[in-house]
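Input: one structure, supplied below.
Removed from the display is one protein chain of the complex; every other protein chain stays in position.
Then we have chain A:
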Amino acid sequence: MTMKVHKVPSRSQNSTKRHGKNKWRKKIHRLDSSLLNTGPGTAKLEQQITKKEKPELKRLKKLYTKPIPENSCAEEKRKEKATSGTFAHVHTNGGTELDDSSSSVDSQEWSEYANSVLKNGMESSTSPKTDQMEEDGLQFHAHFDRIHNRAVLVMKQGQVLCFRGKCLLTCLYGHVEVLGFTIEEGQQPYPLFSPPSHCPLTITALGNNPPSSKNKKEGLLEAKAIVRKYFSSEPSKKLMSEVDSDSCVVLLEPLDTPLTRFLTSFSELSEIFGLNSKELKSQAAVYNPVLSAVGVTALRGPCAQGLVVSRSYREAISSLLSAWAGEFVRCPIILVCGGKSSGKSTFNRHLMNSLLNHTASVEYLECDLGQTEFTPPGCLSLNTVTEPLLGPPFTHLRDPEHMVYYGQADCQADIDRYLESLKSLWRHVSGESPVIINTMGWIRGHGFQILIDLIRLFSVTHVVQLSFGNAPQCQLLTPDLLRTARGWQTHPPTPPTLTEEPASHPSIRSHVFFSVQSEFEGAGTSGVMQHQRSNELRDLALLSYFSQLQSPEPGPIRPLHCLIPYQVPHSAVAVGVTHCEVAPNNILYAANASIVGLCCLSEKVMGRGGPVVLSQTPICQCVGLGVLRGVDMARGLYFLVTPVSPSVLRHVNCLLLGEITLPKILLTKQHGVEGDLPYITTDYSFEVQGAGKLHIYKGLTRPGFIKSNN
């Protein structure tokens, strides 16, 4: 990581006014904000930050002075399409942060060139690509090394591989970009996951850094030598002929982890790294045996769009990067909000990956209980992110720095406990790295009030509001609105007295507001395909969490019930239910074979025989989840299965029960058990009246509102 950090400020000639240089190095204390804050009005601050689309941010220094590769014209057209804004799906978000700064000299030249090409009797920029170009782009020159079971892929500059599946990617030559993160030669291998639940990942070849020290031929020889090094036998001539000084060479290896083994051991999830039904229907798979040998299926056609980046999206990302690069009074605290399925999570990952190109770590405050990024659902957490996120949440669960178990997938039942939990997490924010606050999809009514609270409570500096369609889903959270709107807990600041200048009022801190329009297909509609529904994603996150119990070495998958549990006396740990009232004498009926949050109360718990029942839900540190595998009534013991390490588990003295339930398949499939499974029946009939859960029909039409009278 450090090497990354060092080469960043490469083009910063005009960086005289930048104090922020030390930002690039890790763990340097923040500048004393009081010194700098010599009274810039809020508007001024805003200006400072947004106007700074500085070319010096371009650390990748693309000087397109060399001959243009054959394929580049199609490539450029795509870019052109993106900037024209009509068809905002871009194959290359190549160099993400660069694209908008088209005012910089070289890329202007570049686009002029592209324009001249386009005007040369070819179609207008919005017309679809010809098949020929399509085919060219889909020619993946890869060679498989059977001995080491890995593949080397040579990509032309600008070539894009949009894929499903999973693999381990090492960049051997040049550099590539995946979801905003740039991977260069010499960096560690990164796992990539592109399951059908989310937008497919794309690997974009960015080519090589300008060969300043070496000429083109040297580069070519170097690249070829690298390719040769990775083969036990001489690679095919065809592959070698594809290698060029500005091509990218990546090594792809099959990825086999406890997570992938555990998930695919369930027949329902055997295709979790395959294609989704839409891609299958439109026959989007490109047949390539080398890629499929490492677990990657390339996509083509409309399914191979990858991430759809709208203009506002790109601008927001780039402005936020500049905010971090430029001078600032306060370290950027970025709140990302938007309705359900508006693309918050993907935006966050993209933003974090982009930031990680420039900084060693990003802090991430999870306020979304349902679709959590790093933890199982129902948890609020503060995470320090140092590794890029190259897959959907369930592929990169991590132990957070601090976590509170809320116990439900939404916060409506107890908004105060929700906000208090977040406040308790906020105390651990270091303030030395940019902070990203992810929020819930609940943006109406009290949900909106909560957003206002979060902006005020955490002194947010940047708000990104994602919306889709023609009308925004809720009011825009502009600085103006914040001056008057009431939150759930907070009130607007009292207006300054007439004698005072508003700008000089120190207590009113304002934020920069970005409105981002999501333009991907299906924005705002929750996924309907397999593995895309929110409850399925929650189950995947839980399965992913419990996959940590599997041994890291390949071997048989052990179901949870086969594991040797931990035990603890009833009197030593308190038990509480977060989401409803359970009669204390029946508490074990609720707890048995359930998921529990493993929490630490500062007070010692000492019961006097029998369980210790919490009278209310505490807000306390949670170190992970476990499954209360059984209760020994005779000896007064709980048996617990958990991936939490014993050195942490020793601090646990409180088990919180929530509405987060074990994925059904963990209960219905327990191999090796003789006799009936508890809590499982085949006799439950949904045909019987009242057998279903409470059902809410949204948008029930009243008979008066339709013409025909039935």
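Details
By our rule, a contact is a pair of C-beta atoms (placed from the backbone, for glycine too) under 8 Å apart; a residue touches a chain by one contact, two chains touch by 3 or more; residues count from 1.
Basically, contacts and distances are computed from a predicted model.
For the chain of the complex excluded from view, the name given in UniProt is "LAS1 like ribosome biogenesis factor" [choices: "cAMP-regulated phosphoprotein 19b", "Elongator complex protein 6", "Exportin-4" or "LAS1 like ribosome biogenesis factor"]. The residue touching the chain not shown here, chosen from A:I226, A:M240 or A:M529, is A:M529. Contact with the omitted chain, checked across A:L220, A:M240, A:C474 or A:L667, is made by A:L667.
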